[in-house]
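For this depiction, one protein chain was excluded, whereas all remaining protein chains were kept in their positions.
What follows is subunit A.
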């Protein structure tokens, strides 16, 4: 008997089942197919304008920073200003996301824009979020060549473009969008929910920013809710 068989036999013995009971199977299949939502907080169900306000407030409450830009075309300018204000070298690393590639980077000729995954040597990373979540001020990042996961974690400064139209009230709405993009039951290799910059309270419960991940998380919120 393999260990797998032993574990399954032991679970089934304890539950008093064989595993072949049709009603149990139907129950499980039904739950996965229907993926019912549970309790959704009131604050996650606001109308678009208030939802966006809550998102902004929650990003700041999680010690993130935020610029609200009216148009994606000014993202390169806002990025350059962000780096200048912090005395950072004018260079960043981003993925191949066409929504980032199509921005007018040529208007910032002094800004070096590199494309690829991070090997830990870049100070600044730029990514495009799949979604924002208002109830907790979270940005949702999907792995892949467009937005490599290492950009979320290795640079000291992580800049994230979030389309206002992509800001959802709750997590559940975003899961439905992931299902729509990848198919039911399918996921990108990695989904990172990020709520503020890295921190630790492991020394005497004193909360300090900048543990192993980015010391700063800056959200570039673009446009108005659709």
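The rule we apply is simple: a contact is a pair of C-beta atoms (placed from the backbone, for glycine too) under 8 Å apart; a residue touches a chain by one contact, two chains touch by 3 or more; residues count from 1.
Rule of thumb we're sticking to: contacts and distances are computed from a predicted model.
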The complex's invisible chain, by UniProt name, from "L-lactate dehydrogenase complex protein LldF", "Pyruvate,orthophosphate dikinase", "sn-glycerol-3-phosphate transport system permease protein UgpA" or "BMP family ABC transporter substrate-binding protein": "L-lactate dehydrogenase complex protein LldF"
Among A:41, A:89 or A:104, residue touching the chain not depicted: A:41
Of A:90, A:116 or A:223, the one touching the omitted chain in the full complex: A:116
Hidden-chain contact residue, picked from the options A:48, A:188 or A:225: A:188
Residues of subunit A in contact with the chain not shown: 2-4, 6-8, 10-15, 17, 19, 24-25, 27-28, 31-32, 35-43, 58, 61-62, 95, 116-120, 135-138, 143-145, 148-150, 152-154, 170-172, 175, 178, 185-206, 208, 210-214
